[in-house]
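Before I ask anything, let me first share the structure, which is written out below as structure tokens.
In this view, the complex is presented without one of its protein chains, the others remaining in place.
Moving on to chain A:
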Amino acid sequence: MPYLGSEDVVKELKKALCNPHIQADRLRYRNVIQRVIRYMTQGLDMSGVFMEMVKASATVDIVQKKLVYLYMCTYAPLKPDLALLAINTLCKDCSDPNPMVRGLALRSMCSLRMPGVQEYIQQPILNGLRDKASYVRRVAVLGCAKMHNLHGDSEVDGALVNELYSLLRDQDPIVVVNCLRSLEEILKLEGGVVINKPIAHHLLNRMSKLDQWGQAEVLNFLLRYQPRSEEELFDILNLLDSFLKSSSPGVVMGATKLFLILAKKFPHVQTDVLVRVKGPLLAACSSESRELCFVALCHVRQILHSLPGHFSSHYKKFFCSYSEPHYIKLQKVEVLCELVNDENVQQVLEELRGYCTDVSADFAQSAIFAIGGIARTYTDQCVQILTELLGLRQEHITTVVVQTFRDLVWLCPQCTEAVCQALPGCEENIQDSEGKQALIWLLGVHGERIPNAPYVLEDFVENVKSETFPAVKMELLTALLRLFLSRPAECQDMLGRLLYYCIEEEKDMAVRDRGLFYYRLLLVGIDEVKRILCSPKSDPTLGLLEDPAERPVNSWASDFNTLVPVYGKAHWATISKCQGAERCGPELPKTSSFAASGPLIPEDNKEREQELPDSGALMLVPNRQLTADYFEKTWLSLKVAHQQVLPWRGEFHPDTLQMALQVVNIQTIAMSRAGTRPWKAYLSAQDDTGCLFLTELLLEPENSEMQISVKQNEARTETLNSFISVLETVIGTIEEIKS
């Protein structure tokens, strides 16, 4: 964002940089350069002094060099032609006696990010890989990855990759880790760096020498290694044991994940590991850094999915302190909800109750929902707490409590009585759409148990004109009709008024249609209305479905210590898809020739065919291969059920047809070679009821038509028709591709 006046600044700096007096005075010269950098970091466009800065790079002052290189890395993409001038100096610095200068120059050169720089950096990088100072080797190793990126990810330099693999044996631990990082990037398209037995063992032995970042990353790379024997596996686990106690939570989590993955066939080892990391995880949950806390809590939830009782004895750790940020509080409430058991339920509910009156409405509401969740198991206590909350007469609390009640009576019918007693009076404290809908639904479905239900609904009917939410009106219509069935005398009049309003005055089409529908339904007769509207009032079995079953550890082990527990898998999938699309975008011309010879059936057609069998209510069973003999016998014993002629023009490839038919589960029993005329093929298919379809295809190129004869072992026209339409589509598609 160059703002006004930046031109003057550039002009002035340019003058200063050119001034020979300033150039002679090292200190003043450096100060001017520092000013340039400062402006640059503030977002001013400083590319105007590029030429002068390049000149300034020829100096013995290492600070000045650093600053100039920093400048060049920022603006080189804008001024590639001028940047080439600097390369000479950089190359010279790459053979400076001081390893700091060599490393600095090499790093800057690799970060220039301009086209054409590759040819200059290749030699310095190769020299750097063999440098005797580890500092330079570290830079050079990562430089390989940068160079590869500049090449546009296209070709992989085999010699370079081999060199990097051999550098895995370097004595400097950071060089080793950098090699892994670099190889991973270079070999991205081939699935990353390969960890075989010697490499894995080498890395395992070096683990203790690495810094925490290196350890965390190596643990991640080791996930790819599959130990050959049980003995080796347990040796590895023993070796890594101490990392479960590391002071860095990142390393602990990395080690845990490795343990979980390696021991995937030994559930007791997995459980054991999870017990051992309980301590470190809990420590992270109460860490000073709230961000660490948050991520640790997300992982605690993940573990609880498999081992519900795992943290139950530590439930107090998850009590919220009021100064914590919301995202932590919300996670803690979720965790509390999941680790409730008979012993701690009293304390947990007590604690949650305290949160319900929190200053933040969001947090209070999520605490109420949490109580609702616990209510599925400990109904009585929770309903009592929720009822007490209604007494506070706070809008944001009442609406959520009523919504919780609605969900609860559906799952736990035993609490209906208590809920019905609690409801009267809360209509005064509900203003939002969700809350009103929930209340009206409850009044409609359980109205016969609530004495004043019709009068509450009457209020809603009175004010229906000023009601802003159409969903509330819909709910009101249904509820009133339901209540009318159980208490006709009290409701008849207002139902009439409501229907009149909805049909005559309402502007929302959905509400109007619903009104008309109910009106006509009433005309049919009350029995019919009852049959349609009086469905079951609860469904406890749904609770079992909603309760997340204990998931095996292996189902999430590979997601452990990634962003998945924090943000869910779906999102990464979309991100990587976007990136994939971006990557493919510019390369389209290259791949177009491939696409033509590629898949036999274009993507969209394939989908169509797979959908078709379903739409015709016909399910063809895959892999129902008949023997030729059996086919022949059946074919001769049956009569032709259907015969049809399709137009066919041009060339014919039997293989294409065979594959296409395979996709829709039609098997080819026999066919003539390509080019024979007339060409014949025999097909068979069977649907899920056991009905056999035998087909003969006869192609006569002279007449440019294909004759289809279908025989069926059970005479059923419906399935026959759908089978024929499937067949037609396939043949039609094949023809489309050709033309």
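As a convention for this text, a contact is a pair of C-beta atoms (placed from the backbone, for glycine too) under 8 Å apart; a residue touches a chain by one contact, two chains touch by 3 or more; residues count from 1.
To be clear about the criterion, contacts and distances are computed from a predicted model.
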Name under which UniProt lists the unshown chain, selected from "TBC1 domain family, member 19", "Acyl-coenzyme A oxidase", "MHD domain-containing protein" or "Elongin-C": "MHD domain-containing protein"
Listed residues A:Ile37, A:Leu126, A:Leu233 or A:Leu522, member touching the removed chain: A:Ile37
Full-complex contact with the absent chain, from A:Gly279, A:Gly309, A:Gly425 or A:Gly496: A:Gly279
Sole residue of A:Asn196, A:Thr357, A:Thr676 or A:Thr717 that reaches the chain not shown, by the stated touch rule: A:Thr357
Among A:Arg169, A:His202, A:Arg290 or A:Arg677, residue touching the chain not depicted: A:Arg290
Candidates A:Gly48, A:Pro249, A:Gly373 or A:Gly435 - the one touching the absent chain: A:Pro249
Residues of chain A in contact with the chain not shown: 26-27, 34, 37-38, 41-42, 61-63, 66-67, 70, 77, 98-100, 107, 113, 133-135, 138-139, 142, 145-146, 149, 172-174, 177-178, 181, 208-213, 216-217, 220, 241-242, 245-250, 252-254, 279-280, 282-284, 286, 289-292, 294-296, 314, 316-317, 319, 321-323, 325-327, 351, 354, 357-359, 392, 394, 561-563, 566-567, 571-572, 574-575, 578-579
